[in-house]
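Here it is: the structure, laid out below.
With one protein chain withheld, the remaining protein chains of the complex are depicted in position.
Coming up: subunit A.
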Amino acid sequence: MPLEILIALVVGGIAGIAALTHVAGLSRRRTFDAADKARTGWLREFPDDRVTSVTLLSDPHAALVEADLGAGLVWAMGADTVARRLAGARAARRGDRLILRFPDWGAPRLALRVTEAEAHAILSHLKEAP
């Protein structure tokens, strides 16, 4: 197949499928509006944990999870979830946002809009982490 036709097909195909899915409402991010949703998301990644508490955040796309094997955050990955422990993460405050950087090239950064109390709760776990 001539390269210019292949490139046009690929670019047009990607753009068309992206537009169609977006218009169909398939770009919505998962929200954690109940503790059970956050707990389920956490246990998908850390099934050996016993979750002791879940804090829903003012940012509905993330939650703070405390578990016996270590606290962490579960957040929306598009329509799905991802979770990481806070151990080893670094944090910085930028206005009303808390920027977290994880020691993981596959999940490098998370920006959350949080209240002072929520930021304090997350940061306190960073300090506790071994």
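Heads up, the rule we're going with is that a contact is a pair of C-beta atoms (placed from the backbone, for glycine too) under 8 Å apart; a residue touches a chain by one contact, two chains touch by 3 or more; residues count from 1.
Basically, contacts and distances are computed from a predicted model.
A chain of the complex is left out here; the name its UniProt entry carries, from "Glutamate ABC transporter permease", "Sterol desaturase family protein", "Ribbon-helix-helix CopG family protein" or "GntR family transcriptional regulator", is "Sterol desaturase family protein". Within the set A:I14, A:A34, A:I99 or A:A117, the residue that contacts the chain not displayed is A:I14. Per the touch definition above, the residue from A:A34, A:A79 or A:A117 contacting the chain not shown is A:A79. Touching the chain that is not shown, out of A:H22, A:R93 or A:H120: A:H22 (per the contact rule at the top).
Remark: the residues of subunit A touching the chain excluded from display are 1, 6, 9-10, 13-14, 16-18, 20-22, 24, 26-27, 44-45, 47-48, 69-70, 75, 77-82, 84-85, 87-88, 102-108, 110, 129-130.
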